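The other protein chains are all here in position, but one chain of the complex has been omitted.
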Amino acid sequence: MFFASDNSGPVHLSVLTALSTANDGYAMGYGGDELTAETVARIREVFEAPEAAVYLVATGTAANSLALATYAQPFQTVFCSDVAHIHEDECNAPEFYTGGAKLTLVPTTDGRMTPEALRATIAGEGTRGVHGPKPGPVSITNVTERGTRYTSAEIAALAAVARENGLPVHLDGARFANALVAEGCTPAEMTWKAGVDVVSFGGTKNGLMGVEAVVLFDPARALEFEYRRKRGGHLFSKHRYLTAQMAAYLERDLWLDLARRANAANARLTRALGQIPEVSFLWEPGANMTFAAWPAAAHRRLFAAGAKYHLWEGSLDGAADDAPIGARLVCDWSMTDENIDRFVDILRG
Amino acid sequence: MFFASDNSGPVHLSVLTALSTANDGYAMGYGGDELTAETVARIREVFEAPEAAVYLVATGTAANSLALATYAQPFQTVFCSDVAHIHEDECNAPEFYTGGAKLTLVPTTDGRMTPEALRATIAGEGTRGVHGPKPGPVSITNVTERGTRYTSAEIAALAAVARENGLPVHLDGARFANALVAEGCTPAEMTWKAGVDVVSFGGTKNGLMGVEAVVLFDPARALEFEYRRKRGGHLFSKHRYLTAQMAAYLERDLWLDLARRANAANARLTRALGQIPEVSFLWEPGANMTFAAWPAAAHRRLFAAGAKYHLWEGSLDGAADDAPIGARLVCDWSMTDENIDRFVDILRG
Amino acid sequence: MFFASDNSGPVHLSVLTALSTANDGYAMGYGGDELTAETVARIREVFEAPEAAVYLVATGTAANSLALATYAQPFQTVFCSDVAHIHEDECNAPEFYTGGAKLTLVPTTDGRMTPEALRATIAGEGTRGVHGPKPGPVSITNVTERGTRYTSAEIAALAAVARENGLPVHLDGARFANALVAEGCTPAEMTWKAGVDVVSFGGTKNGLMGVEAVVLFDPARALEFEYRRKRGGHLFSKHRYLTAQMAAYLERDLWLDLARRANAANARLTRALGQIPEVSFLWEPGANMTFAAWPAAAHRRLFAAGAKYHLWEGSLDGAADDAPIGARLVCDWSMTDENIDRFVDILRG
Partner (left out) sequence: MFFASDNSGPVHLSVLTALSTANDGYAMGYGGDELTAETVARIREVFEAPEAAVYLVATGTAANSLALATYAQPFQTVFCSDVAHIHEDECNAPEFYTGGAKLTLVPTTDGRMTPEALRATIAGEGTRGVHGPKPGPVSITNVTERGTRYTSAEIAALAAVARENGLPVHLDGARFANALVAEGCTPAEMTWKAGVDVVSFGGTKNGLMGVEAVVLFDPARALEFEYRRKRGGHLFSKHRYLTAQMAAYLERDLWLDLARRANAANARLTRALGQIPEVSFLWEPGANMTFAAWPAAAHRRLFAAGAKYHLWEGSLDGAADDAPIGARLVCDWSMTDENIDRFVDILRG
């Protein structure tokens, strides 16, 4: 009953197989091998972006920070939600990689920026001339850090606000696949057709060991990105082992299949939770992550039974048995129905 | 006949097996799993350093830059050889991670700093008060970028110069294992017993996919390193897949075995080359990398036969057949005698 | 009728005289002259801090950023009010000088942090391990950017919260003198006796051309500060011309006299404004800066008559004559009663 994170599950077996296959003799380092060229071409197909520049890195923080650094000057500010991963969970990596840019937080209630809030926040930063930072990129996360989801149309609406202000748009797609299959749109529709300039296309949370692709739809910044990746220590010498994972991910749409499994598991979970009167949802689950609250006694039963998940802004210490306490539950691709049902049964008591 | 680099060869099969074994269900992320704790303990044993702080990252540039950033202030300068990897091949990563420290180059003839040259260089930087940078860490590479090697005693002599000046010592051990088995000393003798404060303990060039350990012998800087690793985007969420590689590397001293294989291959190669009158060595080969020169005609024969290696500061374009041209040859752990013999046969003509 | 800023008024004549006196022949550069040594000693006396390290720079942004950089690591976050000058008006200078530290904003209603809000904000940042930044310095501004003021006791209460968390305390004293004379306490009481580690002791807004002193009560960081000042380009070669201004400032307590004049002017202004029914104060004026609102028609009269000041979060464009619109009014040391009275008369209509 491991609902703690989608970075704690196993990788798909085809990833291991791909690594083994890639391990055949010598290959040019640093991405100069044939498999990398093929995989880059495949990602361009997936995104219907034949000119896009595509690079692989091993962590989501690297993908986001390098993407932002390529689009933000150090004297600018990046606009993102007040719960954005780049703000809360990357230990100043965006500030580091941009050379000291600021993050300006757009207030949200459920992790999703509205166009109005974004517009007002940008306007607020644009009033002080050189005394304040220059407005810079807008960064959108989908799936959001609260488990909610933007539709492609909603992303397009945010990107339109960015465009009004002449600002580029970054999409943190650590859970891109989960958002995509939940909506049922194409990668192009969720990115460049919606006005996104650069996307962190996540693989790690969806069945890979540690691979993210950064896709820059305007290849003019490609060389800059390459230098920045290298000086960040994120260019792998034995690059084929990143590539092999990504190739397996894309092969016969494995990535979509894995995301559908995770989302289906989450749907089963939320359906069951929704039928328990003591359970309330903190935000509307949009893909594979659910925030909900239920009585402390049920948490105690679950932890006693070995369930793994994070409490959400609350503590069981000294809590009354009927006190509602929040939880964050994440389903990864390998989550089983059995686990879900057992979890719900114990919760129900 | 692939002598281009030790980052172009395959990984050892036990690495693949270890990844497969590690892929068993859920594990805590970010290094919070049991295997990581065990592997850290094992590295401490290897280095006879029970208090050391040990961290895994995926690239040598990350290891070096994070180690240096933990020991250097942005207003300092790092002392290293004029051919150091951190100077020539990391695209300003040390400058980036330290926040703008400088590298001051110690002149060398064969990639090895002498204590005298190091002392003179440090003295030269210490004369301008706040107008020049403050002297900072000394960084030593072993095996050097010219294929030569320091003994532990030579490292101790350099570290003594650092200590005279109150400076910490970093060892770039991208080929640590190759240097170690060539000398036949212990990891402790080549590091903390010689005065090294922090070592980049390389695995990638010696049979892993991409794992380096940073070992800080003084744990006082451990927390700082952790924050710096995270904000550099080098903390892996699915950390177990780094750990599994390192665990396999240390298991039954595989790492030493692999290094011995690479060094033995290089010895076979240099023995054969030494018997060819037209071949001259540029520097004395100390481990698994050889720099040598021979007539252009022989280079042409080799490339025509499919040999892969880098010319060294020369070009075949328009070169007379008997003009000597340099080459860099690197043997990795998987190099076969057959390959070596064939290479030498073709070279000999 | 110039109420726009205290950086727009003239310098006191004794400053010009001091520059002229200092211009006598040769002097050692970079602060190595005798007058600098004497002036440093004088500042130590003023602060009753015989061990303090004291440095002069030319701008408040330099003073604040260098002070924070000396106390904050790049992987930390600085706690400050949501309207702090270091956040709103320094164009990412703190992020730049610290190498990418973050600023975490403490919510305020009148520019003043409460101990409770500060404590809660620090606690909120301390929950994510290396995923979030490490808590770093607390920065307090007195006089605040809303014209309100902390007492020394209130500063001590904030510093106590910092101490609970092991964090150092910076005081942005761009208007230190104004705060000091308003309370009637000593410089020591408002700084180190209250728990402040480093203060930006402002001169520019109080009658100098451009000089601020940074006073570090713990001299252990002195050398680091010197290197950071130099590499920021803030070490003046002809340092005596900074020193001469500061010496004149301290001579016979000119600085206190100038601040008293500015505060008295502001008191005259607010007294008069308080008697006009249409005028409401946005926050309680604590020293020499007042935020108030009055009908648009009165603003129009004032601007027509040549008054200079900034509207506060409002616009006269299309505003009804009786619509209340905010204004920021600042009195510098040279403000005359005549100007104030005329301003109020016109406002009153």
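In order of appearance the chains are A, B and C, and numbering begins at 1 in each one.
FYI, contacts are C-beta pairs under 8 Å (C-beta built on N, C-alpha and C of every residue); 3 or more make two chains touch, one makes a residue touch a chain.
Just so we're clear, the structure is a prediction, and the values are computed from it rather than from any experiment.
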Candidates C:Ser8, C:Thr109, C:Thr127 or C:Gln275 - the one touching the absent chain: C:Ser8
Sole contact to the chain not displayed, among A:His85, A:His170, A:Arg231 or A:Arg261: A:Arg231
Chain B residues that touch the omitted chain in the full complex: 74-75, 77, 88-92, 95-96, 98-103, 128, 130-133
Chain A residues touching the omitted chain (full complex): 73-75, 99-100, 130-131, 133-134, 224, 226-231, 235
Contact set of chain C toward the excluded chain (per top definition): 2, 4-5, 7-11, 13, 16, 19-20, 23-29, 57-63, 65-66, 90-93, 96-97, 204-205, 209-210, 227, 230-238, 241, 308
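Methods note: only the chains that are shown with their structure count from here on.
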Same-site or different-site touching of chain A by its copy chain B, using the half cut: same
Centroid spacing, where centroids are CA-atom means, of chain B and chain C in whole angstrom: 51
Inter-centroid spacing, chain C versus chain A (mean Cα positions, whole Å): 41
Residues of chain B touching at least two other chains: 227, 230-231, 235
